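A short write-up of the structure that comes next.
Excluded from the complex is one protein chain; the other protein chains are retained at their positions.
Chain nomenclature is as follows: A and B, assigned in order of appearance, with residue numbering initiated at 1 for each chain independently.
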Amino acid sequence: MTQPSETRSQTNRRTGNFLLEVNDLQKGFGGRAVLRGVSLSVPRGSLFTVLGPSGAGKSVLLKCLANIEEPDGGQVSFEGRTLDFRDASSRGSFLRRCSFLFQGNALFDSLTAFRNVSLPLEQTTSLGRGEIRARAVEALEQLELGDYADHYPGMLSGGMQKRLALARAIVTRPEMVFFDEPTAGLDPLRRNAVFAMIAKYQALVGFTALIVTHDIVEALVASDTVALLHQGEICFYGTPDEFASSPHPVVQSFRDSPAALRSTLDGLRRGEAASEQS
Amino acid sequence: MNSDKKLEFGVGVFVLLGLAALVYLTLKLGAGELVGSDTYPVEARFANTGGLSAGATVMLAGVTVGRVDAIRLDPQDYSAIVEMRVRAGLPLPADTMASIKTSGLIGDKFVALAPGADEELLEPSARITMTESALELESLISKMAFGSVNEGEGEDQKPSTSTEP
Partner (left out) sequence: MDVVGSVGSFTLDKVRGLGDFALFTGRSLAAVFATKRLGARVARAVYEQGFRCLPVILIVGTFTGLVLGLQGYYVLNRFGSEALLGVLVSLSLVREMAPVLAALMLVGQAGSALAAELGIQRNTEQIAALDTMGINSCGYLVTPRLLAALFVFPAQTALFVAVGLWGGSLSGSLLLGVDPGVYWSSVQRAVESEDVRECLLKAVTFGLLTVSICAYQGFHAHRIRGATGARAVSAATTKAVVISSIAVLAADYVITSFLI
């Protein structure tokens, strides 16, 4: 994995350091604040992970960035330009340069794998049919789905659906890809495979990745920048190494959750044993 | 690709059927044979239209030759003026008589034309002067009761008093 870091540093040198900057983003639902002023800076070319327990507001943060939800306050700037969420052309040009990978893949179940991948090109670009076909086939083959072009998403396995979703995300050659819990509900081996896949295609295609997840082990290994979202606020921002050694209490409890579980279980077992003895 | 063929076939079938039905509805049913083809206007003054309505047919010898366009009241002598459109290929003599009749006992009212023998023809927008008002069922019954059906008919058949405009 030396190649990606090389390309990253190259791009950083060329065009400033941060691709996406979030400043004091706020969002609430029915009086309940979910995001209480989130600020983040995502370096260009990085694999950026937002960690956090369930319910910390990770998905909402991502939806605000991807224009599915409108934030109540705060700013998002892309390449140093502030986005106006209410201005259709500003939104449109931002969305055309980003892709979004949904937790449930959000594949179009009435379209074949090929049509799923070619749809964004058909609808948002003015490419010719041949060019669209070539690029869609290329994206499918990059994700080893070339033989499944005529299959409907429902006929594919879970892992293949995930890959198809990624193929659809990268076919537009985005500068940034948002991942919403890409490993949710997968076993550890598959989780590894998903992170490996993201890192591999990031190196191949060269996008900036922002991943929201609670799979701490894989995230710390794969990503180069980590943020921890806790109760709607960012309480840690840094490299995985810094995360591993951070004294912040929330970071510690999140980091040490397996150990905490072990001690809890040990306590329970000891208690059971004691009650059995008595 | 099979589903694409099915889709194309289905769309084709429906479009053809739908267009055929639309053509039938608009051209055959709606328009009759008159709208679109050439017609010319004719007027007639009646003392009583007896419930004739716009859209009623105009018949000659039992054949539909036109339709009633509009009915309006002449405020000067309180008579009704019926505007009709008659098929263009059918020139009518100037002494054509128009009468309002009923198909069946309570059926539709229609205008029946009875051509005369005049050499001169009715100009477009000319007014038919010989008219016979609608036969009213009630008056007919009362006349029958008093045995004066024939006299009543003569009374009703008086020509309009108006002059050509």
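In the analysis below, a residue touches a chain if its C-beta (ideal position, glycine included) is under 8 Å from a C-beta of that chain, and two chains touch if they have at least 3 such contacts.
For clarity, every value in this text was computed on a predicted model and none was experimentally measured.
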Touch with the missing chain holds, among B:L29, B:A61, B:A117 or B:I141, for B:L29
Residue touching the undisplayed chain, where the options are A:N23, A:N67, A:T112 or A:Q231 = A:N67
Please identify, in ascending order, the residues of chain A that touch the omitted chain?
-> 63, 66-68, 91-92, 95-96, 98-100, 102-104, 106-109, 119-120, 122-124, 172
Footprint left on chain B by the chain that the document does not show = 7-8, 10-11, 13-15, 17-19, 21-22, 24-26, 28-32, 35, 55, 57, 64, 103-108
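Quick note on the criterion: only the chains that are shown with their structure count from here on.
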If you average the CA atoms of chain A and of chain B, how far apart do the two points sit, in angstrom?
-> 77
